[in-house]
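All protein chains of the complex are present and in place, except for one that has been dropped.
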């Protein structure tokens, strides 16, 4: 697995060469992320949930899913870099909150519910 | 910045303790990702694009945005771990394709267009 | 079933009273739509696909789903009204195109595929 920081350096160069920084404010990048996630969801919309893992590992779907995940990761990293958020730190802090919100004893075996 | 692999190890333990693996097929996780990205987009929907970067760096929005980014990153890493995709490798391969699709000379200063 | 045009008239008054028209440009309304759809997806993310219809008809999920559908419909109608698109005309024209793209003989019993 590569290193986030060196990949972000590559992303910055990619954007700078194309003079795309002018389009990459945080609002626009949140929309980029939403549209890329929409394409990832499209990949799974007609797949039964019990076959979804297998589908993800079988060509030609595999290659498309990797492409979509790549787009989502790029959009997320562009946004994080733009506004100075470390995605792993943010995830780590959020996981700590989620641990408290769903204590093991109460959450075991139960899907989170939107109303909780 | 922390290390993706060690964070994913934490995530696995978090899921295992709660016996949530049964809910975490790839289809469901793509939906988790879509709903978390929806919350991130909500943060920016009424913010003018010219103020979006500043908004992202100012409390109390800052804390909410970090939370939402944390949720998005967690959902993405859960999906990647479930189906055996390395997110940085996928991003790196996709960036290489995108470089070819948008050569510097043709793309400079122009926003990508959906029809391209 | 009520009439779209009279509901849109109500929506216009609702927005005008609150002086929210200034926030309701087409870009922002597309983001409102995305965030509301994210909430609807959240309702189904942990529900097995074989139980999703039943889940949709059973309280308390029923009331939440109706609320989310209401939000999605409102966002869509606000956008359509803002830019002068008749949603049923647009749907009807798109359905005609989709009929041609997926002729009965070739499409019968097969889910659309993203690559098609």
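Read from first to last, the chains carry the letters A, B and C; within each, the first residue is number 1.
Methods note: a residue touches a chain if its C-beta (ideal position, glycine included) is under 8 Å from a C-beta of that chain, and two chains touch if they have at least 3 such contacts.
Note that the coordinates shown come from a computational prediction; the quantities given were computed from them, not determined experimentally.
Remark: the residues of chain B touching the chain excluded from display are 27, 30-31, 34, 39, 41-43, 46, 48-49, 60, 64, 111-115.
Panel shows chain A; residues 23, 27-28, 31-32, 34-39, 41-42, 44-46, 49 of it touch the chain omitted from the view. Of the residues in chain C, those that touch the hidden partner chain are 1-5, 7, 10-11, 14, 17-20, 22-23, 25-28, 30-31, 33-34, 37-38, 40-41, 43-44, 47-50, 52-53, 55-57, 65-67, 69-74, 76-77, 79-80, 82-95, 97-99, 102, 104, 107-109, 111.
The definition used in the following text is that only the chains that are shown with their structure count from here on.
Mean C-alpha positions place chain A and chain C at a centre distance of 24 Å. Residue positions of chain B touching 2 or more other chains, listed in rising order: 23, 27-28, 31, 34, 37-38, 41, 44, 49.
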